[in-house]
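A protein chain is absent from this complex, but the other protein chains hold their places.
Chain lettering (A and B) follows the sequence in which the chains are written, and residue indices restart at 1 in each chain.
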Amino acid sequence: MTRTRNLYLIPYAAWMLLFVATPIVLIVYNSFFDVEGHFTWGNFEKFLTPVYLRMTFNSFWYAFLITAFSLLVAYPTAYWLTRAKHKQLWLLLIIVPSWINLLLKTYAFIGLFGTYGFVNAVFEAVGIGTRQILFTDFSFVFVSVYIFIPFMILPIYNALEEINPSLLYAARDLGASPWMAFRRVVFPLTLEGVKAGCQAVFIPALSLFMITRLIAGNRVVTLGTAIEQHFLVTQDWGMGSAIAVLLIIVMAVIMLMTGTRGARNPVR
Amino acid sequence: MKMKNGKLANVYLVAVFVVLYAPIFYLMVYSFNSAGTMHGFESFTLEWYEEVFQDTRLLIIVLNTVVIALLSSAISTILGVIGALAIQRVRKLRQRNSLLAMNNVLIVSPDVIIGASFLIFFTMLGIQLGFTSVLLSHIAFSVPIVVLMVLPKLQEMSPTLIDAAKDLGASSWGVLTKVILPFLRPGIFAGFFMALTYSLDDFAVTFFVTGNGYTTLSVEIYSRARQGISPSINALSTLIFLFTITLVLGYYFLTRRTSRKPDWGVVQP
Partner (left out) sequence: MKQLVRLFAAVFAAALGLMYWTSHLNSSQGYSGANTITIFNWGDYIDPDLIAEFEEETGLKVIYQTFDSNEAMMTKIEQGGTAYDIAIPSEYAISKLKEEGLLLPIDHSKVPNLDNIDERFLDLSFDPGNEYSIPYFWGTVGIIYNPTLLDGQSFESWDDLWNPELRNRILLVDGAREVIGFGLNSLGYSLNDTNEEHLQEAKRKLGTLTPNVKAIVGDEIKMLLAGEEAAVGVVWSGDAAEVMWENENLDYVIPQEGSNVWFDNMVIPTSARNLEGAHQFINFMLDPEIAARNAEYVGYSTPNAKALELLPEDISQDERFYPPPELTDKLEVYENLGKKMLSHYNELFLEFKMHRK
């Protein structure tokens, strides 16, 4: 193939420069200023205080929990979906709920999980009794998993679909039990999908906000919440930018370590 | 891999779907609540639906949202395909990786950061907040997603295909339109649908860059939610939900009848 000039690069690079590089530069620039507009390293120093370090630790811990539970629920779902009739339709029906406004679904969860909500009514009926569900770690992780699960199911489903069925028949013919076939053949072949799914969940989970207030009642404070607060409430854009810069670096590192693909979540 | 699922599998799948749709059905039920709240169902009413149909402002907002979603996803798909082609053609590994990294920065940044930085950016440029600023920022965060959707397909494509086309005398425009783009079609569809999803759902970025009376649905919902959700919003969501479901089912069965494999863009990221 002859070397053609890369004409496509011009519009794309121009676009990236304008709408990716410039905003990021602005954020980095902002992170070096305090509330009064003086140059400072203080924002980054503040990040090293116990409050922010614990917040960072919390964010990672919850993001880890959310990713782990998403995987636990999503894998069997994807696996059995690939074997269902009308599987394409079912898969689409998994995506449809994510088109309904997140805030509305969150409000619905407040209703479902409330003291006099549907779930507690069921608990009451089966004799467990009323529990506090709303504003607990459980409800936070549950709702987060709910939000992210389609992004875990999709890549795993695709990985499963790409497996050549003859591989399975071969494994069976060679006397492997279904479990053996799954463990030795199917699962290793879907690892790429699992990785992509974990990335698609873990990264946005790190910067979750909104549901930390609505569902966790601010009992969980993540880095995303802190950024939102600094930008929208306290107007300490410098500190908000500093956290953002660190978060972007962390995410870039994660991406580098786990490969290059990933997907931002539309629903934060 | 035509194997049937056992009982356990079906029970599990049903449970997953029940949970996925529970909050949506909850919203739908309360759109018929005459009490107008999300707790304590009083009696059945269609009042809120009437309200939706009479509310011209709400209709304008829904139309705004759809226009932005369609335009931004179409434009970003075009830009994204160009971007993917550009990245594919860069031969030096390091350059290519840094382009990819640039591409991914927006994907991994929290929405708030994107929104805030665009706000600063538009201020600098002196762009009025409103339709233009919202459209530009929606395109901006959709382009990288489209690139990510198209690129794997592009890498799958064997270079011999292009060489063959060239040998047969195709111009580079011909190669693009007759060979490359048709091959990329599933990826392009996937990118378009993903961009559509992101745009329809985006709240944080739009919230920052909107102004002068221009609003999209998610921002409007947010400001109405201050009052603990007005039931007319529930009614509207119910309508939108039913509309999408009909569209999805209709498309699915239509494409099945013409006995083609349905071309769900969304299926292959």
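Everything below uses one rule, namely that contacts are C-beta pairs under 8 Å (C-beta built on N, C-alpha and C of every residue); 3 or more make two chains touch, one makes a residue touch a chain.
Just so it is clear, the structure is predicted and the values come from calculations on it, not from any experiment.
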| item | value |
| --- | --- |
| Residue of B:Ala9, B:Val29 or B:Val66 in touch with the missing chain, whole complex considered | B:Val66 |
| Residue of B:Ile127, B:Met157, B:Ala170 or B:Ile245 touching the missing chain in the full complex | B:Ile127 |
| Missing-chain contacts mapped onto chain B | 37-40, 56-57, 59-60, 63-64, 66-67, 70-71, 73-74, 77-78, 119, 122-123, 126-130, 133, 177-178, 181-182, 185, 188-189, 192, 207-208, 211-213, 215, 222-229 |
| Sites on chain A contacted by the missing partner chain, in the whole complex | 35-36, 51, 54-55, 107, 110, 114-116, 132, 134-135, 213-214, 216-219, 221, 226, 229, 232-236, 239 |
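By our rule, only the chains that are shown with their structure count from here on.
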| item | value |
| --- | --- |
| Distance between the centres, which are taken as Cα means, of chain B and chain A, whole angstrom | 16 |
| Of all residues in chain A, those that touch chain B in their complex | 1, 4, 6, 8-9, 11-13, 15-16, 19-24, 26-27, 30, 73, 76-77, 80-84, 88-105, 107-112, 114, 116-118, 146, 149, 154-155, 157-158, 163, 165, 168, 196, 203-204, 207, 209, 224, 227-228, 231-232, 237, 240-241, 244, 247-248, 251-252, 255, 260-264, 266-268 |
| Residues on chain B engaged by chain A in the complex (per definition of touch) | 1-5, 9-10, 12-13, 16-17, 19-24, 26-27, 30, 38-39, 79, 82-83, 85-87, 89-90, 97, 99-114, 116-118, 120-121, 124, 136-137, 139-141, 143-145, 148, 152, 159, 162-163, 166, 172, 194, 197-198, 200-204, 217-218, 221-222, 225, 228-229, 233-234, 237, 240-241, 244-245, 248-249, 252, 262, 264, 266-269 |
